[in-house]
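Just one protein chain is left out here, and the rest sit where they should.
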Amino acid sequence: MGGLSLGRLAFLALVVAIFAFVIAPLLTIVWVSFFSEKILAFPPTGYTISWYARASEIADFANGFLMSVKVGLCATVASLAIGVPAALAIERFPFPGRETIRQVLLSPMYVPAIVAGAAVYIYFIELEILTTFQLAATFSGLVIAHTLVALPWTLRLVCASLVSANTVSEEAARSLGANALQTFLYVTLPIIRPGMIAAAMFSFIASFSDLEKSLFLVGPGKTTLPIAILNYLEWSLDPTIAAVATVQILIIGTALIVSDRFVKLGKVF
Amino acid sequence: MREGRNWGGSALVLPALVLVAAFLLAPLALILRYSFDKYDPVKLMLGVFSPGNYMLAVADPFYQNVLSTTAYIATLSTVIVMLLAFPVAYYISRVESQRLRGWLIILTMLPLLLGNAVRSAAWMIVMGTKGVANSVMLGVGLIEEPIKILYTPTAVVIALVSVLLPFAIITLQSVMDSIPTSLEEAGQSLGHSPLRTVFGVVLPLAMPGVVAAAAISFALAMNAYATPVLIGGPTIKMMGPAVYDQIAKANNWPFGSTLACILMLATLLLTVLSTRFLSRKYF
Partner (left out) sequence: MAGVTLSNIRKTYGALAAVDDVSIEIRDGELLALLGPSGCGKTTTLRMIAGFVAPTSGTVKFGERDVTRVPVHKRNVGMVFQGYALFPHLTVAKNVEFGLRVRGWDKAKIAARVTEMLRWVQMEALAERSPRALSGGQQQRVALARAMANHPEVLLLDEPFSALDAKLRTQMRTEIRELQRQAGITSVFVTHDQEEAMAIADRIGVMNQGRLEQLGSAEDLYKRPVSRFVAGFIGKCNFIEGRVTGPGRFEAANGSVLQFTGAHAGGPAALCFRPEHAVLTQSGAAGNSIAVTVKSVTYLGPVTEYDLVSDAGDKLVVSASSSGDAAVPRAGDKLALGWRLEDAFVVD
């Protein structure tokens, strides 16, 4: 405190260096997406924006992108539809064992994604053998898996805003004659709206960027964008993939900046 | 709303509970069962119950190696992550400008939420033989010919650290936020230098956050898939890819399930042990 001492300068330098370490690769990939040569060389011989056009022509990327958006939207809606009532039950209707239930509902975040992905895949196939109802390699199967990915985020953010919104205004509404549903619609819902918007954003991001859970569940022509990127990367590394990555960075960055306006991001964990 | 038991209200939790039970807990129970089954090339599974797969996985030098490599890389990454995350988290939680603070958090979370595919692609470009790192080092004369970074354990650790760092930073800074600055001021007024105050006051009070951040980092590192596949290449074997290979490629569900269960168990065990150890040391 008080002036810039040598120790403080060293501390600042360290922090800047660590941020650079985290951010530099992302900046690099954005930079590379404008290189004119297909074979990567530094520094580049020239710049072009044609890789973005080319990326959109590659069916895997275009379809993967659409698929990821569709799955993401469905998973977001589903996780809000079941997550908001669950959050409400946990925070507003105390019942025995609710802490355990909370942990169970958050567990999709903690069970290793690759293990959960493998388990769900085997389970889907077994289910299909039993009922002839196919889930693996289908859109619905992906949406189910991604709803699980999104649910913990929804639960956390909505619970957090329910906790910070005290119950006095709800009690006031009840004392003024509102029933439970009216109280929820006209008092609780407006109060937790910022939390819900952030929950939607994070649910979408979590689904959109998921790789491990989808790995087992995608099928021919039903690939998500991260998997399309992964498959492409196993064979080649060029400005096309950088362009695709840049688009994803833009989408997620925007979603993040938007959510930041609704909740304190530092509190989401 | 608070008075009495409102079972109608509590029932709102059911849809979510059913989903998690049906599509996470039940599948996990299923693979636990399969991990004791036996693989058959024709019938796929024999429906028996034996610990054979576990014996095989533990006895086989190949899988011993995979597990120990995984544990080693995960431990190393976690230690480095904690060393780096602490100062950054401390800076973020103590920075005066709320605007700067907001941007720093967005900057931290962006790579976190980008997903492993894009992040790995970025590191491949940086660490490749003709990548940025090599070009820069060649350019400034630090090295004479490109060195191999990609497809080495070092590369995997570097990439994993960048994956885990945001998790650790966000977890730690939210704990540090709850430590009043007046405690640090008290430390300094009692003659402790700012650095010493961090170790004497902030670190002990942030210990629950440190433990939580280390546990989540370790679990994620143990289970990483994209990073070892893309950055590590075929020679560096970790558990995540091994599980995928057995189940999706070799169709050996029993053994794949066994590996998955071992992975989960090892993660759980090491997390619990390290948490206990850290807790005993500091509380």
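Residue numbering begins at 1 within each chain, and the chains themselves are lettered A and B in the order written.
Simple rule for what comes next: a residue touches a chain if its C-beta (ideal position, glycine included) is under 8 Å from a C-beta of that chain, and two chains touch if they have at least 3 such contacts.
Bear in mind the structure is a predicted one, so any value in this text is a computation, not a measurement.
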{"item": "Among B:Thr75, B:Thr129, B:Thr154 or B:Gln188, the residue in touch with the chain that has been omitted", "value": "B:Gln188"}
{"item": "Contact partner of the left-out chain, one of B:Gly8, B:Gly139 or B:Pro204", "value": "B:Pro204"}
{"item": "Those residues of chain B which, in the complete complex, touch the missing chain", "value": "180, 182-183, 185-194, 196-197, 200-201, 204-205"}
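Definition applied: only the chains that are shown with their structure count from here on.
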{"item": "Mean-CA-position distance for chain B and chain A (Å)", "value": "17"}
{"item": "Residue numbers on chain A that touch chain B, as the complex places them", "value": "1, 7-8, 11-12, 14-15, 18-19, 21-26, 28-29, 32, 40-43, 81-83, 85-86, 88-90, 92-95, 98, 101, 104-105, 107-108, 110-116, 118-123, 126, 144-145, 147-148, 151, 155, 167, 170-171, 174, 180, 183, 202, 205-206, 208-212, 215-216, 225-227, 229-230, 233-234, 237, 241-242, 245, 248-249, 252-253, 256-257, 260, 265-269"}
{"item": "Of all residues in chain B, those that touch chain A in their complex", "value": "1-2, 5-7, 9-13, 15-17, 19-21, 23-28, 30-31, 34, 84, 87-88, 91-92, 101-102, 104-111, 113-126, 128, 130-132, 135-136, 162, 165-167, 170-171, 173-174, 177, 188, 193-195, 219, 222-223, 225-226, 229-230, 240, 243-244, 247-248, 253, 256-257, 260-261, 263-264, 267"}
